[in-house]
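Single-structure report; data block below.
Apart from one protein chain that is not included, each protein chain of the complex appears where it belongs.
Then we have chain A:
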Amino acid sequence: MDRNRGKIMNKKMKKHVLFWSFLTPTLAAFFLVVIIPFFVGIYYSFTDWNGIPGKAISWIGSSNYSKIFSDEQVIKSFWVTIKYSLLAMLLINVIGFSLALLVTQKFRTANLLRTIFFMPNLIGGLILGYVWRFVFIKIVPIIFNTDMNMLAKSSTAIMSLAIVSTWQMGGYIMIIYIAAIQGIPQELLEAAKIDGANAWQRTKAIIFPLVAPAFTVSLFLTLSRSFMMYDVNVSLTNGDPARSTELIAMEIITKSFKESNFGEGQAQAVLFFVIIAIISIIQVYLSKKRELEM
């Protein structure tokens, strides 16, 4: 009996060793890169940290946070981010869904078109932004025979950002919608057709309701991506004109590095996390609810 117990103990030990040794590499990197900096960051957001090595850091309470709400630039960035995100979310989903409807038709070039529409997604936002910078500055004025540079006025610059994001992400969202559309049972569409429903009626009564879960996912996915957008912002407008197109993600970088105000930048970053977390939780909640209904 004793020997048996020893064996079991031994087996348990072995399992324990296996468990932790298989987990350690990932956990070590994960803690080092995400978890520790996250909590240290919350602490730093209550200090006067300015990033200069060797300088003592002292606790200053919540004053970084209260400064955020009186900082005009931050408030401006926040509103501009909301404006841009709503615009991008709308455009990306309308275009993405339309493209999906189009390329699920049975014509020969449908597959080629899918490939083309998805392609911009693979190219980095920074590169895309530069490409479009050239298009907006050099090509658009020629095509539309105007002197106006869309990137020079803040309202049209925001529109430009949304256009580039749509070009970039439309194909990605299209893929999600294609998967949803292809999941619709063909019999339903056939039956509707036999009953005399036209294309629009079928789209409205069958396709829309059945791809609704994909809508929820895509809307929130595009919303959270837009909220975090940084690279296209840097390369397309760089916040210009007069910092009026500086989205939150970029504002945090400016505050921290250009103004050497790490504590305040970090406080913004913590609030930024709270906003993203709320968006994500709503997304998870809604898609779970949808799953139950299905």
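Just so we're on the same page, a contact is a pair of C-beta atoms (placed from the backbone, for glycine too) under 8 Å apart; a residue touches a chain by one contact, two chains touch by 3 or more; residues count from 1.
Keep this in mind: contacts and distances are computed from a predicted model.
Have a look at "4Fe-4S dicluster domain-containing protein", "Carbohydrate ABC transporter permease", "Nitrate reductase gamma subunit" or "TonB-dependent receptor" and point out the UniProt protein name belonging to the hidden chain.
Checked against "4Fe-4S dicluster domain-containing protein", "Carbohydrate ABC transporter permease", "Nitrate reductase gamma subunit" or "TonB-dependent receptor": the hidden chain maps to "Carbohydrate ABC transporter permease".
Thinking of the whole complex, not just what is shown, which of A:Ile68, A:Met89 or A:Val103 touches the missing chain?
Checking each option in A:Ile68, A:Met89 or A:Val103, the one touching the absent chain turns out to be A:Val103.
Which residue from A:Val135, A:Ile181 or A:Leu219 sits in contact with the chain not drawn here?
A:Val135
Determine which one of A:Ile127, A:Met148 or A:Ala205 touches the chain that has been left out.
Touching the chain that is not displayed is residue A:Ile127.
If the hidden chain were put back, which of A:Met13, A:Ile60 or A:Leu112 would touch it?
Answer from the full complex: A:Leu112 touches the omitted chain.
Determine and list the chain A residues touching the chain excluded from the picture.
Here the touching residues of chain A are 15, 18-19, 22-23, 25-27, 29-38, 40-41, 44, 51, 53-54, 99, 102-103, 105-110, 112-127, 130-135, 138-139, 142-143, 167, 172, 175-176, 178-179, 199, 217, 221, 228, 230-231, 234-235, 249, 252-253, 256, 262, 265-266, 269-270, 272-273, 276-277, 280-281.
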